[in-house]
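Questions regarding the structure given below will be posed in turn.
Shown here: the complex without one of its protein chains, the others still in place.
Let's look at chain A:
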Amino acid sequence: MRSYPPEIIGEAVLNGLLTGAIYGLVALGLTLVYGVLHIINFAHGALLTLAMYAAFVAWKVFGLDPYVAILPLVPLFFALGYGVQRLVIMPASKGEDSNILLVTLGLSIVIENVMLAIFRSDTLSVQVPYAMEVVELGPMLLGFPRVVGFGVAFLVAAVLFVILTMTDTGRAIRAVAKERTGAALVGIDVKHIYAVTFGIGTACLAVAACLLLPFFYVNPRVGNAFVLVAFTIVVLGGMGSVPGALLGGLFIGVMESLSGLYFGESLGQIGIFLIFILVLLFRPTGLFGAKA
């Protein structure tokens, strides 16, 4: 194993934390949907790909900076998520786990390949003036877009926390997550709340996509790179646990960054998959001990 001076390791850890916050944001959407609807959404990665293309088009066609594109894309993707849950997933699920598995898989195949048919398999990226700017932190240099991503990801988590704890809709979401039948009995429209939750999860992806685009690329399969990472974070943090998703995201970000430093980019990925498999096999309730 190579040895590195502490600044390099420190920089890798910090960069890992920065990327990890965005991973956390992707995982947040996934874990929220799981916690409330009790479904595993295989289309999550493909929806992220779709959001990244949307942000790309907003930049290419309308000249919108990816950070500005957050404003129109969040309501758009909320509506999309609401519609997908209401019109596609719910009618097909009929309460069966395997049906949801297949429908969300079908969705992800459709989204991914429609993007492939439109944009072909080329890897695209946006050119923004601040892409190469750095923030100096003592001896360490951090990419500006990553720092912004970190800040906004936590801002979104805070907003989500406020929505979940202080608004009527948020209370209804938590009620449905805890006890669906009871919530329905006191007059909560469970189907509506399911779709709202799915919409929020999809909106999180829209934000994550806009944050990623200034320093990442987009191609039809880009979501796949994130979806297993997001699943890993979600099982690590405990299925359905919101703080677990954020902490898990940071942890995985650092893990990936460090193993990339020591083992090289491609083998570094294996570390994540192995964690995923081990957690699933031996501690499926997650490290932070949320309920199974």
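Just so we're on the same page, contacts are C-beta pairs under 8 Å (C-beta built on N, C-alpha and C of every residue); 3 or more make two chains touch, one makes a residue touch a chain; residues count from 1.
The working rule: contacts and distances are computed from a predicted model.
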According to its UniProt record, the missing chain among "Branched-chain amino acid ABC transporter permease", "Lactate utilization protein B", "Copper chaperone PCu(A)C" or "NADH-quinone oxidoreductase subunit I" is "Branched-chain amino acid ABC transporter permease"
Which of these, A:Pro66, A:Gly201, A:Pro220 or A:Gly260, touches the one chain of the complex that we don't see?
A:Pro220
Sole residue of A:Ile9, A:Val57 or A:Leu116 that reaches the chain not shown, by the stated touch rule
A:Leu116
Could you pull out which residues of chain A are in touch with the chain that's been left out?
39-40, 42, 88, 91-92, 97-103, 105-110, 112-117, 120-121, 220, 224, 228, 231, 235, 264, 266-267, 269-270, 273-274, 276-277, 280-282, 284
